[in-house]
Structures are given as C-alpha cells and as structure tokens.
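Excluded from the complex is one protein chain; the other protein chains are retained at their positions.
This part shows subunit A:
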C-alpha cells in the first residue's frame, strides 16, 4: 500500500533521528539535509538505504545528489512507490 506524504515524512524523521540523534520534529520538508541538518554524505547514504527498505522503493545513487531538502526526498519516495 502506498504511503502518504505525511507517513513518509514521519518515517524519514524517525530514520534521521536514529542516525543523527536530531529530534524528529526538526525534520521538516523545507530543511536542507546538509545545511540545516548537518548530515554528511555517508549519513545520507545510511538514511537513503534505510528509507529504501522502509518504503520499498529504489533510490539510485545518482538521484541522491538531487535530494537537497527533506521535501525533495519525500516527493521522490512518494512518486517512486506509485
């Protein structure tokens, strides 16, 4: 069953919290992974890998660099699962 964008955001927030310790409510759609959340390239790959498993989607490596904000990731996952 497809996840709603709200579900995806909540799920991503949980993954980011587990990886970085940032409070889940800091993970908002307008936040930049690198500039606002201070997530480096390896942590980003962890988040992507866990998101792939959680939402049963494939996020190609070459796509990861386009996921600047949390909102970009939510949109990509929402479309990828459709």
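Here, a contact is a pair of C-beta atoms (placed from the backbone, for glycine too) under 8 Å apart; a residue touches a chain by one contact, two chains touch by 3 or more; residues count from 1.
The criterion applied here is as follows: contacts and distances are computed from a predicted model.
Per the UniProt record, the chain missing from the shown structure is "Ketoacyl-ACP synthase III", taken from the list "Pyruvate carboxylase", "Ketoacyl-ACP synthase III", "ABC transporter permease" or "Cytochrome c oxidase subunit 2". Among A:17, A:32, A:46 or A:81, only A:46 touches the chain that is left out of the view.
The chain not shown here touches subunit A at positions 40-42, 44-46, 48-49, 52, 61, 64.
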